[in-house]
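Pasting in a structure now, in C-alpha cells, and then I'll have a few things to ask.
In this view, the complex is presented without one of its protein chains, the others remaining in place.
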Amino acid sequence: MTTTETPGMLRRILDYSSRADPYPLYAELRKTPVARQEDDTYVISTYREITDVLHNPHLSSDTRNLSHPTAGAEEQTTPAFINLDPPEHDRLRRMAMRHFGPPHTPGLVTGMEPALTDTVSGLLDDCAGKERIDIVDDFAYPFPVAVICHLLGVPREDEPRFRIWVNDLINSIDYDPKTDPKEKLDKGVQARKDLRQYLGGLLEQRHGGQGGDLLSRLANDDGPDGRMTDEEIISTANLLLIAGHETTVNLITNGMLTLLRHPQVLRRLRDEPDLVVPLVEELLRYEPPVHIIPWRAAYSDITVADTVIPKGSRIMLMLASGSRDPNRFHDPDRFDPDRRDNQHLGFGSGIHLCFGGPLARRETEIALTELVRRLDRPGLVADPPPYRRSPVLRGPIHLYVEQG
Amino acid sequence: MRVVVDLSRCEGYAQCAFLAPDAFRMHGEEALMYDPGASNARRDQVLRAAAACPVQAILVDQLEGRDAPAEGSSS
C-alpha cells in the first residue's frame, strides 16, 4: 500500500532539471512515505518515518550490510565513522571529538569566533566596490575552506589540488550505472585514492609533532580509547575535510539566496543581527545543505509505516523533504525565521548527527550577518541561479549578485 | 537569566556545550550539566545553544524576573 508510487518520481528528483526546485516533487513523493523503487531501494520522505529510521538500531551505515553494495564504495578499505556502525562508529567519532568539542575540548568553536570574523571581513574587503560578485567563488567557498584547512592542518595553498579531487568524488556519490558514463565513477575512485595519498603524506610529517591542528593531535593522541591507526586518521581527515566545507558552502549560499528572495527578512537581519540565530535554524529546515542521505542498509527486516523492508535493502532518506512535511511543520513552504517549533532535519538526527554542526552554524551566522551588513543594496543577477550537479549536497554553483 | 533543560528529551548531542561552554557542560560523553542561572553576559551564547538544540529541550526565561512573588512574603 505505502510502496506504490508514481513511477520514476525518484528519477525525476535526481535529474538535474529538478535541482533548482525539487520541493514540489518532494511533496508528491511524500504521498508514499515509504516508496519502493524498481531496484529495491526504499525511499523514505516523511518526517516521522525519517526520524524513526534514524533512531532505529536495526539500520546500518556500513555498505558491507547492503545486499548490493553501492558503486564505488568497495574502494574504501577503512571507512570513516559516517560509514560505520556502533561500536566502531562510536569509538572513532569519540576519538575525533576529543579534539573538536565537548567534553574534552569544549571551547574550540567559540574560541574560533574572532578568526571566523576576521576571515569573513577579509573576503568582504576584497568584494567592496565590485559591481558584481559571485557569492560562491568570492565568499562562500573560500571561507569554510580556510577554516577547515586551519582546523585540520591542511596547507591552504593546496586547495587547487584537493578541489579537483573533492569535485570528482562528490560527482560520483550519486553515480547511477544506468544513466551515467563509467568515467564518472572511475574518476571518483581515482580521486578518493589521490586524496587519501595526499592526506597520508601530511600525516607522516605530523607524527611526533606538537602542532595544535587536528591531524597532529590525532597522530599523537593517547586518550582513553588509545590512538587511531594511520588509516583511521586518514579516513577521518578525509571526511572532515570534505564535509567541513562542501556543506557549509551550500548553507551560506542557500542562505544568501533565500535572503535575496525575501528582502524584508534581509532588511530585518540588517537591523536586528540577533535574528540570525533562529534564521539559520530556519534555513537548515527550508534550504538545507544536505538534501538526501543516499543510503542506509536494513540490518534485519524492519517495518516502517507498515511496510516491511527486507534485510540488506538500501534505504534512501529524503531529509529535505522531511523538513517540509506539512504533517510536522505548520506552513512548511514558508520561510519564517520566527518559527518556534523547528525541530528540523538539517543536520540529520541520531548517532550520525552532523559532526561539525556547531561550527557550521557559527560560520553561517557570522557570514550572513556580515554579508547583509556590508553588501551595498545587493540584488540577484539570475533567479534561479545555476546549480551544482549533486542532488545530495544541493546548492548553487554560482550566485551572482550586483551591488551599488 | 534563567534556564532549564528538559533532560528527559536530551539525547546528549552536546550542541549547547559547543556553543555556550560556560553555561552547558558535558559530564562524560553524554550527560549534560548546565547552569540554571547562567550569567546575563552569556545571553547570546545561551540563546544560540537553545536554538541549536536538536531536540528543542532548552527553555530560557521569557520574563526576566517579572511576575515573581516577593521573596519571603506570605501573602
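We call the chains A and B, going by the order they appear; numbering starts again at 1 in every chain.
Please note the rule applied: contacts are C-beta pairs under 8 Å (C-beta built on N, C-alpha and C of every residue); 3 or more make two chains touch, one makes a residue touch a chain.
Just so we're on the same page, contacts and distances are computed from a predicted model.
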Record-based protein name (UniProt) of the chain missing from this complex, from "NAD(P)/FAD-dependent oxidoreductase", "Glutathione import ATP-binding protein GsiA", "Phosphoribosylformylglycinamidine synthase subunit PurL" or "Urea transport system permease protein": "NAD(P)/FAD-dependent oxidoreductase"
Absent chain, residues of chain B that touch it: 1-4, 6-13, 27-37, 59-63, 66-69, 71-75
Sites on chain A contacted by the missing partner chain, in the whole complex: 51-52, 55-58, 60, 62, 65, 85-87, 90, 299-302, 350-351
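Rule of thumb we're sticking to: only the chains that are shown with their structure count from here on.
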Geometric centre distance via CA averages, chain B-chain A, whole Å: 28
Complex interface listing, chain B residues touching chain A: 13-15, 17-21, 25-29, 44-45, 47-48, 51-52, 54-56
Chain A residues within the chain B interface of the complex: 94, 101-103, 106-110, 274, 277-278, 281, 341-343, 347, 349, 353, 357-359, 361-362, 365
